[in-house]
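Left out: one protein chain. Kept in place: all the others.
Every chain is named by a letter (A, B and C) in the order it is written, and numbering of its residues begins at 1.
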């Protein structure tokens, strides 16, 4: 199911883009991307992230922002953290794919803090939402307990006032434009009725949403 | 005379220091410095400026901030202008030696603009005064017309509110501390009477000023 | 060889337009993209705002851009060495904005880094503080300075790879790496384009995501 989300989100990326992949479902996307067409940026200081290494290739000083061992692609470069976030915040990265705990009708994302627990980690998500050109949220449609994650207003602390542009789940894909959430694609194994039943947020429905399993407008 | 100022100013530098030399008299100092003891920083992006090149060595892409061809020392490094000024403004450069049009009793320096003419150049002097740890002014004691350059209050636009620490001329060396200018050295060819006659600013006199041609406290 | 490679004329035609804000690298002519600036001079674009340390040199390159009447506004740090700048300014033909060189550099970096402004101690209490907010922070005074951005940056590097990664040449680096971050479209003039993978990833100064077009230099200092 998570891989299905990853595959659908991967289809939103355009050849030539520089893309930052967050922790969680987004890390599953790499295998669905053409490595010559998509350049992966990792905020710990690498442009040109490659696949996981073989045992022989593994280098403890070559990791991604999820702290997993990686390799590097030809044409990659290393840089310090201030430069890396200058790229992200400054609008030089074409897209980021992030996980989320909630997304609301305004497109706002909550993915860093849970009320009642001390907030001890934020990482780079706030900077990514502040600056990356296209933000895609890739998440399961409901929580482990079956509660909708697409809600009218986030009840968890938001990560940014900047809305996400796309929201991809195992059931559907939504576009967030100026006027709110719009359902643009329904998974072939799902239905508009199911999407409605498992979504607490209001959304418009694109007339062609049911026809778009392959290829988005 | 200008070389005499340069020589005296050079004696204020300490082994191991990183030093920025401004345009004018300061550029004459390099020949009086031990190149293994003093590291010259040039704000156009070089730490480890070496002497002028031979005709065979000359490289048009290797210049100092006065746009003169230079060489580089062993252990030198190149960096961009933002990094260079981060060094200067951030207090990482031990000393700078700058020329000046006027210096006043508060130690304030005027070295970039002349009233009545459009102000079309400022360069790096304001950043250097804002951030370099020890600022040494090296200048002729009076103007070409014989007017004092050490004045009660600068009549030319100041470069910074931060006072210079030392002022060196062909006649004398002054230290600027919290309480104003203090004459600490008189050139052996000059006298306290001459220094007084050619100085419009008030200054204290160190009792040992006349004895200090060789080596300052 | 590289999908980013253009002729200088194409690069100017595709990126510049009347009224554009354009950053040009170089400390004097060192690090100035000579070939691209010449193409700019031969193009019809006008009413430019040029963000460059100087307008070098009198009568040639950016100095010629000025004499051709293409520059409406110059933003930089040191125009004293080109007397044509003073003449055009006095004649009311050229607006000049002067910034301390560290502030100029930092403003370009801030523009590229998506910041709204920064507080610098440089310039407090001087003529260049006029009209700027002064703020006391922990007992020291600072000026609020705004970021600089541009429609196009014309930069000079030593070498690119086919992806557009750049390395520079000695003190010709100067403003080029920061300008490459601060414009919507970036044209880099280089001596050569090597194949992807030929540059050491530890040594790349400007990663390829900042670079849109490459131009091979036809002339050098």
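Worth pointing out:
Keep this in mind: a residue touches a chain if its C-beta (ideal position, glycine included) is under 8 Å from a C-beta of that chain, and two chains touch if they have at least 3 such contacts.
Small disclaimer: the values here were computed from a predicted structure and weren't measured.
In the full assembly, the chain not pictured is in contact with A, B, C, by the touch criterion defined above.
Across the entire complex, the residue among B:75, B:146 or B:207 in touch with the chain not shown is B:75. Residue C:121 is the one among C:33, C:121, C:164 or C:207 that touches the chain missing from this view.
Per the touch definition above, the residue from C:27, C:61, C:79 or C:168 contacting the chain not shown is C:168. Check A:94, A:127, A:170 or A:187 against the missing chain and you find that the one touching it is A:127.
Along chain A, the points of touch with the absent chain fall at residues 42-46, 59-65, 67, 72, 78-82, 84-86, 88-89, 113, 118-127, 130-131, 157-161. Where chain B meets the omitted chain, the residues involved are 18, 39, 41, 47-48, 72, 74-79, 82, 85-87, 89-93, 130-131. By the touch definition given at the top, chain C reaches the unshown chain through residues 106, 110, 113-121, 135, 137-138, 140, 142, 146, 167-170, 200, 202-203.
Note that only the chains that are shown with their structure count from here on.
Chains that count as touching both chain B and chain C, per the definition above, do not exist in this structure. For chain B, the chain with the farthest CA centroid is A. Centre-to-centre separation of chain B and chain C, using mean CA positions: 29 Å.
Distance between chain A and chain C, defined via averaged C-alpha coordinates, is recorded as 34 Å. For the pair chain A and chain B, the distance between C-alpha centroids works out to 55 Å. Looking at chain A, one finds that none of its residues touch two or more other chains. Looking at chain C, one finds that residues 109 touch two or more other chains.
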